[in-house]
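Removed: one protein chain of the complex. Kept in place: all other protein chains.
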Amino acid sequence: MSPLLQEILETSSIYKPTMMLVLDVRQVTQLEKLFTIEMPNGLSLGHKPGQFVEVSVLGIGEAPISISSSPSRSNGKFELCVRRAGSVTSALHSLNPGDSVGIRGPFGRGFPIDRFRGKDILFAPGGLGLAPLRSLINEVLDDRGNFGRVTILYGARNPSELLFTDELVEWETRTDVELHVTVDHPDNDWTGNVGVITTLFPKIRVHARNTIAITCGPPAMYRFVLVELLGKGLLEGNIWLSLERRMKCGVGKCGHCQMNHIYTCQDGPAFSYAEIKHVEEAL
Amino acid sequence: MSLKILPKRGLSDWVSRLITEYRVVGPKLMKDQYIFGDIHSADDLALDYSTTILPPKKILLPQRETLIQFDTASSSQPIEPFIETQATIILGVHTCDMHAISLLDQIFLEGFPDQHYLARRKNITLVSIECLRSCSEHSFCKSMGTLSVPETFDLHLTDLGNSYALETGSKKGSALLWSMSAVRDPTNGDYRQLQKVMSEKWQSFNYRLVFDITELPSLLALSYDNTLWDEIGDRCLGCGACTIVCPTCYCFNVIDEVDFSLHRGARSRVWDSCQLDRFATVAGGHNFRVNRSDRQRHRFFRKGKYQMEAYGLVGCVGCGRCAQSCLVHISPVEVFNELYRRQSPITSLEQEVTT
Amino acid sequence: MAIESKETKRIDVHHITRVEGHGNIVVDVQEGVLKQCDLQIVEAPRFFEAMLRGQPYEQASPLSSRICGICAVTHATTSLRATEKALGVEPSEQTTLLRKLNLHGEMLDSHILHIYMLVAPDLLGAGSVIPLARKSPEVVMRALRMKKVAGDLCAVICGRHTHPIAMAVGGFNHFPTSEELSKLLERLEAMRTDLDATVDLFQNLQMPDFERETEYIALSKEDEYSFLDGVITSSDGGSWPVEQYRQVANEHMVVHSTAKHTRHQRPSYMVGALARFKLNYEQLQPKARIAAETLGLDPLSTNPYMNTIAQLVETVHCTEEAILIVTQLLERGIKQEEPVSPVRSSGEGVGACEAPRGTLYHHYVIDDGLITDANCIIPTAQNLANIEADMRALVSQRIHCPPDEITFALEMLVRAYDPCISCSTHILNVRFVL
Partner (left out) sequence: MTSLSKPKIAFFDFAGCEGCQLTVIDALQTDIDLLNVVEIVQFREAMSEKGDDYTIAFIEGSYTRFSDKERLIAIRDQAEIVIALGACAHLSGINAIRNLQSTAEVRRYVYGDHAEHFDVSLAKPISAVIHVDAFIPGCPIDRQEFVRAVKALLQGNLPDIPDYPVCVECKLKENSCLFWYGKTCQGPITRAGCGALCPSLGTGCVGCRGLIPSPNISSFKQLMSEHGTSEAGIEAKLKLFMTHEILKSEASGDGN
């Protein structure tokens, strides 16, 4: 149990957020901003890649947001990449450094990174799906020696929607990472791949038995990516997804995120395909 | 377990005493329908009631409950949790509702304990009552195994005619009898009467499920793609009444409200329903359960399978409230029976023969 | 004088404010001669009678309450009376009491709105109620307080004031509890302090000096200051059963000619608080008569600006009446009674009530449960000719004054009538020939 979680349980309500300072706000794309948030009293969030926090703007509401920074780079801070989608996220977008936000969490089950060590890792995020996967990508890269080949396939609708372009450049230049980026709708300056994310799969070679694949993106994307991965012979237990559902509490009470018998907030949001293959409402 | 006897003429006195120390809630008549409401004297109390519109969950999990209060302009304590408890007695809880409360207890305790529910629950004394006859044409408690009281009662009443038998189940329960002069020890006659009442009672209820409740989860597992869900979806009005009135439904929404300063306000939870459109809709407008048929299936799977598998407790206690509220006659017992009929090999054989 | 009156002035007030609905004032004075003086109604036509046609009779009342948000209770009640008369329904005594009480609530609500929010700013030298709230918050708070009692009265009886809910043909679908009535009684009694303060306030305010004799028409009854049912009575003598409403109103309203503003007695007549006050003075509650005296209003007054004062007197009256009715209801105890059912499914009926602004008529023909013909005559439609006659007299008297002053006096005059133009079921035809 993380210290923060401990604190939450000792304070008198699981629904009470802790106020934290917004250190930095960076416009990433037209729709997304990256927030750097500082923990109080030098605490550490103690999260795992794939977990999320509930972010509050008091008076407006709460939204579940994946932790986008990796534990390896935390140091009393963490990052959230937020798309402006409705009331809470718009209110977040109006915040400036120095303002504070309410945080609860981290919640959910992250990726079982220990089981990934020694394996080849294939990341396949689409669109905003890179926000949660970035945490795991950087965690892996910061412990690069313990993993096999690292491949990243990233698809966005158009070049202006590409997230973390600095990091993309960095990954691109690293010799120990294979990165392929594609966009559905190129602009005049775009010289890279064009097409949906699945068009990148023929470009890579996969050692099927020894590869962990991790994907996250809009609901419609999963089915296509799964077909590719299964087609390449990956084991169902080695394909991981991070799912989104409506969530109101984050702690398995409110019922909104239920997919059949599973609570996305507690049992996920990271799942292996083997786990949810028979959960009809999952995909 | 100890048994005591409260003569009925002592009831009024007893209730008056309880009122001085507790908030007392119990079944009472509102217009021509029973509801759980505040009891101000024994005259308000209708222990011999037919089922209420809303179950006692409305006391344990209020329709609207403040979780935190905040004032973002205050630098010292911007957020305060709001936990409200008041020593409360719920009088006259039917056994099916007792089973439902057991399920709520488990849900709010497990994983992340919900301090709001638990604090309130700790301060509630449950006085259950033995059901001697079916309380509604729609109920099917006997089939669901909820016709006997679960062990969670604090005090349990059985109507013996001229008196009530009082069984204490906890210290909280026995506290209610403290120094009550009207309460006496049972005589042999009382025991005989109790036995008689109990054996007669059992006869007066029917099994309405045509199969055993333990088969329900596997029946549902086989019925995921049954066309019955589409038929129900076509009829269902999506009005949400079935879940609002259900004692085992607890899903909630969370909303913030502020005063005109915009920095002072409260965050509350309010009852929600998986039958409503927005329940599973995420930003961007994607709805993960868009059809009424999917939503109804989800509801019945929760009632008949998921809860049972997750908590070992029935998710439907057979109170029949949803069936009573449903204007298009969707009733769990009939749904379950119909699924059984469609799944049973004999019926499919018959179908093969006739087609 | 003569030189001054040779001026040419044109006054064009587009959308008179602080009235309900849209009206324009157009005055054209050329070479000192009044060429045109109109109150033009530019409210969008609503076609209620056409919408009522074909409706099941139960739907007439909820539909016709939507004619006007300010006198919704009176429209709903008048509609019910028309339907009931058509279908032979005799509502119970309790129903009648509840309806009267409800109408009193609406009278209070509407009069307080008009007196404080719409007229007082003129007299207190504030542009309107919002600056007035800044300038004299206590005055506005008092108005809101009183208005809340009135609104809550209607809410207790029929669910809400604007578009009542619990009223049905033959009775009510819901009844107030005795606790609700007792609480209401307390609040009505407590309201007397605010009423006294209101009378004090208006006692010291000067109404413009202007007299013009005209005919006054209102519903009357022997034994009460009538709001619900009664006979049509004229200050020029004569009375008619409500079924003969066309005798009084027909030629003004139904013959769609711009020239025909004529009745057999006078070119125009006035309905509303002043008319009721003049015709039913004897039936006023004693406290209301004292208020009238204090406010300098007597039954012989012919100053249309005094309509506002008559409204204030009625406010006192209605409060006292309401107290009496609530007391009576509490003594009788409320019976949970089912609405009386119609004895036939076809027929014809006229309902008439006194709305805050004057007499309101609904006339329905019902055939096999469906409305086949409907006619609604609203108070403001009846007043329009009279307003214009007053306007002409006023402008002629003040033709030498600066246009701003005339405009202000005219606007105040129009406002004094408290015209409810949004009700316009069919009043667009009232215009002068140039």
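By letter and in written order, the chains are A, B and C; residue numbering begins at 1 in each of them.
By definition in this document, a contact is a pair of C-beta atoms (placed from the backbone, for glycine too) under 8 Å apart; a residue touches a chain by one contact, two chains touch by 3 or more.
Predicted, not measured: the structure shown is a model, and the values here were computed from it.
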| item | value |
| --- | --- |
| In the full complex, displayed partners of the excluded chain | A, B, C |
| Residue of C:Ala82, C:Val129 or C:Ala249 touching the missing chain in the full complex | C:Val129 |
| Candidates B:Arg9, B:His40 or B:Arg278 - the one touching the absent chain | B:Arg278 |
| Options B:Gly10, B:Gly26, B:Pro186 or B:Gly240, residue touching the unrepresented chain | B:Gly240 |
| For subunit B, the residues touching the chain missing from this view | 30-33, 35, 52-54, 63, 72, 234-241, 244-245, 257-258, 260, 262-263, 271, 273, 276-278, 292, 325, 327-328 |
| Footprint left on subunit C by the chain that the document does not show | 15, 17-22, 43-51, 53-56, 59, 62-63, 66-70, 72, 113, 117-118, 121, 127-131, 133, 141, 144-145, 147-148, 151, 158-160, 162-163, 165-166, 168, 173-174, 256, 422-423, 425-426, 428-429 |
| Contacts of subunit A with the absent chain, listed as residue ranges | 57-60, 87, 90-91, 94 |
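Here is the rule we go by: only the chains that are shown with their structure count from here on.
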| item | value |
| --- | --- |
| Remotest chain, subunit A as reference, centres from CA atoms | C |
| Intercentroid distance (Cα basis), subunit C paired with subunit A, Å | 66 |
| Averaged-CA centre spacing for the pair subunit B and subunit A, given as whole angstrom | 39 |
| Subunit A contact footprint on subunit B (complex, rising order) | 67-68, 70, 72, 78-83, 107-108, 110-116, 224, 250-256, 258, 262-263, 265, 267, 269, 272, 274, 279-284, 286, 288-289, 294, 298, 301-302, 305-306, 309-310 |
| Interfacial residue positions of subunit A with respect to subunit B in the complex | 9, 11-17, 19, 56, 58-62, 83, 85-86, 89, 100, 102, 218-219, 244-246, 248-249, 251-256, 258-261, 266, 280-281 |
